[in-house]
Each structure stands twice: as C-alpha cells, then as structure tokens.
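Shown here: the complex without one of its protein chains, the others still in place.
And then chain A:
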C-alpha cells in the first residue's frame, strides 16, 4: 500500500521563478491497485512520482509504503520497495552494459552486492526465459550491449527488469511516450500483463485519456499539484473521454484546452 500525505514541493522558493509543483497532495493506493494518472503539462505528475521514488526530496508531508515511513530514505534504499520505468528509453538501462548485465543488476536489487559473480549460468537461462516472453528475439542476444537495442526494445527490457525482483510499487512515467504507436501499444499490453501477473501496486502517468480509462482500476487527475479527480469502479466504467473532460471542468471551474490532454 502506498500512502502519500499532504506532500509539498516548491522549486526555487523565494525567487521570481518560484514554482509550487506539489501543493498538499494526498493519495492512498491499496495493495495491488493499478492507478492511471492524468493532468495537464506542469500539473505535477512527474514531480509526484519522483517524490515517491526518492529522486526529489519533499518539503513537507509523508510517504508511507506498507505503513513504513520512507520520506527521508535515499533512492537506492527505497529501491527494494519501488521499481520504475522512465519516459526516456535511454534512462532506464545502462547502455555500456550487456543485456544480461543490465538484467543481473536489476535482479540483485535489494541484495548485497558482494564478490559473487554478477552473471551466472543459471541466471542466463532465467533471463532467456523472461526475454522470450517478449517475442522480440532478444533471448539470443544476452551478451549484446543494450545500447544497440531500439528504444522500444529497451523499454520492454526495462519493464522486465522492473519486475525481476518483487517490489511493492511500480512507477511508470509516460513510459510509452517516446515510442511509435505500434511499439507503444505492445509495451502497454506488456505492462498490463506484468502488473496483473505480479500483483503490483502501480501508478502510470499517461497523456492519453483513452488509455487512462481503459487500463488499470482507478484514474486520478492532478492539477496544480493536487488531486482534483479520483474515480474507480462502476463510476469509472461508465465514463468516456468527453465525460472526463467535463468532470475536470466542473471540478476546477475553468475551461480546459482539450488538445493539451487529448494528445496521444
């Protein structure tokens, strides 16, 4: 379970370019729930995900994972509980390392990094089996540098890597945004499959309202660093894209530029 309580983050406080990115954001996500997160550019979605992963320190508020306060923990020590896939396919893998080395790195998340061999033969079989499920032929390229793969292939491997070790929270920040429509769809299906298989508590940021409603169990809309819309269950099932836009207008009491949200 993820619990974000009254999170506040202000960039460049006290200067003319002060930005209040999170303004008392609170959100509870029960274990195993898949939440899609939407909102205009600058709404604070990435900032929120970075706060949960520990990449950004919060000014105030608390972040609890399964009841443990992780607010002050650095990224690397949160990694046993939080896995993530970045928007940029280059960001989630080490391009100088081979596919198997990248996967070994992810597989040892949360374990002691001692003097045992990083990649052992039995691991290779396991990695091959995982890669084979992608259907991209990567199972025969274990010792290729991951920098040689395409963005979509790297993003697919990133997803596998995120799920190699059991973690409680999976964070996906527009992880299909840099991919062509067909590859994006493939990675999205893969996401849904992995999340269902591993019963991960997931937050997925997307700019596609369609995706936001079709995938997952619950949809949350952020605006100016706060949750302004939160729908799940039957209420969500009955919703369509125009309804979502309408509800957003009602909540904020302001007109919304459709194109800003309908991208994708």
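Quick note on the criterion: a contact is a pair of C-beta atoms (placed from the backbone, for glycine too) under 8 Å apart; a residue touches a chain by one contact, two chains touch by 3 or more; residues count from 1.
The rule we apply is simple: contacts and distances are computed from a predicted model.
The protein name that UniProt records for the chain not on display, among "L-lactate dehydrogenase complex protein LldG", "Putative ABC transport system permease protein", "Quinol oxidase subunit 1" or "4Fe-4S ferredoxin", is "Putative ABC transport system permease protein".
Of the listed residues A:1, A:62 or A:119, the one in contact with the hidden chain in the full complex is A:119. Shown as candidates are A:8, A:145 or A:198; the residue that touches the absent chain is A:145. Note that of A:23, A:40 or A:80, the residue touching the chain absent from this view is A:80. Touch with the chain that is not drawn comes from one residue among A:13, A:110 or A:137, which is A:110. Seen across the whole complex, the unshown chain contacts chain A at 53, 55, 74-77, 79-80, 82-84, 86, 91-97, 101, 104-106, 108-119, 145, 161.
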